[in-house]
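Input: a single structure, listed below in structure tokens.
The complex is shown incomplete by one protein chain, all other protein chains being positioned as in the whole.
Let's turn to chain A:
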Amino acid sequence: MRDPAVLGLDPTPAAMGSPLVAEGTAALVAAAPALAAAVPDAAPARRRSGPHEVWHRFSRHRLALVSVVVLAMLVLGVLLGPLLWPIAIDDIDFSAMLQGPSAAHPFGTDDLGQDILARMISGGRISLAVGVSAMLVATVVGLTVGSLAGMSRGALGPVLMWVTDLFLALPQLPLLLLLIYLFRDTLKRIFGVEGGVFVMIVLVIGGLGWMPVARLVRAQFLSLREKEFVEAARSQGATTFHLVLHHILPNALGPVIVAGTIEVSSAIIAESTLSFLGLGFPPDIPTWGRILFDAKDHLDVAPHWALFPGAAIFLTVLSINFIGDGLRDALDARRVV
């Protein structure tokens, strides 16, 4: 019933936003379904509507707009970086150890004389991919658990919430370490060294990050399912599935998007922590967190080594959070901007 094409809407809502947005900011990966859901149909007439309206609202949010630019630059940088900066990440040059930024090495070099810019470009791909994937895992699990708990009127709801509380009560770092020791080798055998560690880290971080989303979604569902418009749809013969998909979920998404962006940030930080502890990717595969870890012994002589990856993590996390804020406001049709 909400098929956008039938109702005369360009079926690719994201494409009608800004080219910047479309260019794959991490947060928009999460927002695409929300965008589509928030825009049931659109008028071709003079009125701004649908995606235009969402974009208009989003563009009123200054910080979010700046954040989109910053994040787009970071994403483009790690994607296109190797073309513009073709130095290999493992190009060891002992004559240029621990050098500060210079024309030859804009971000300086590490203790093996490897170019930090090249390593950051390569590491950023992994860090951003881990962040987005872990967020997707956490959001999907959280949405499922939360909506089941939120719609259940029987024993399922409390049981799911006990499980959620149980997961929240687990000490995360020791558990992460344990899981990694237990499963690293199995996964390496299945997916290969890099792939295995990637899958493991995403699953572990996502699997321990869904609880806030689940609680949030449940709370939203509990209040939304009693709303009159839901009752109205029910009295018109809607099935529970239809109610959830078309009425409750779209209205619950605002806070979920914000939680999702926070999840991206915390996943990037969690990956950094794991790498920092030497438990993430192997030392020859750089990630932003791994570079930070390697830099810690040389902070006094080569602070640049830690500063650049640190700044990259900081900027990514900050801009994703602002984009989340902006999206939440933009997708709320009632909000007067």
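In this text, a residue touches a chain if its C-beta (ideal position, glycine included) is under 8 Å from a C-beta of that chain, and two chains touch if they have at least 3 such contacts; residues count from 1.
The working rule: contacts and distances are computed from a predicted model.
Per UniProt, the protein behind the absent chain is "Glutathione import ATP-binding protein GsiA"; the candidates were "Response regulator MprA", "2-oxoisovalerate dehydrogenase subunit beta", "Phosphate transport system permease protein" or "Glutathione import ATP-binding protein GsiA".
For the options A:87, A:233 or A:318, the residue in contact with the chain missing from this view is A:233. Only one residue in the set A:150, A:250 or A:326 touches the chain that does not appear here, and it is A:250. The chain not displayed touches chain A at residues 1-2, 6-7, 37-38, 40-43, 45, 47, 49, 227-229, 231-239, 242, 246-247, 250-251, 333-334, 336.
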